[in-house]
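Left out: one protein chain. Kept in place: all the others.
On to subunit A.
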Amino acid sequence: MAGILDVPKPRINCSMLSQYLNKAVCFVGCVEKVHPTGKTFSVSDGEGKSATVELNEPLEEELSGIVEVIGMVSNRGAIMATTYNMLRDEKGIPFDMELYNEALKVIHDFPQHYPFEVAASG
């Protein structure tokens, strides 16, 4: 767990998964379906596409709404989660997935203005 927290974890959506195979990422999405075993669930991003999240241990709580997952992208494009946290609605303002997606695109379109890698390692 310690290892992954020290490296930069770019925020991505489903379309970017393929570019980050075997890399550490941060994925924010809306929980769709939780597998009965509780060890895996699907999330959808701001563009409506879905990804699978796999956990080491089965879920101990009800997972719903928007969740932020930090983990490694597997070879098959699933996210092996190290940790996650549910983003609760603050003051009744819902999380705007589409807006988040727009921000993601900006970050990836202009990496020169968003040097996260440098900041993280510094």
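Heads up, the rule we're going with is that a residue touches a chain if its C-beta (ideal position, glycine included) is under 8 Å from a C-beta of that chain, and two chains touch if they have at least 3 such contacts; residues count from 1.
The rule is short, and it goes like this: contacts and distances are computed from a predicted model.
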Study note, to complete from the structure: Among "Replication protein A subunit", "Geranylgeranyl pyrophosphate synthase", "Two-component response regulator" or "Histidine-containing phosphotransfer protein", UniProt's protein name for the complex chain that is not shown is "Replication protein A subunit"
Revision key, fill the gap. Touch with the missing chain holds, among A:Asp6, A:Glu32, A:Asp96 or A:Glu117, for A:Asp96
Review point. If the missing chain were put back, which residues of subunit A would it touch?
Key: 92-93, 96, 98-99, 102-103, 106, 109-110
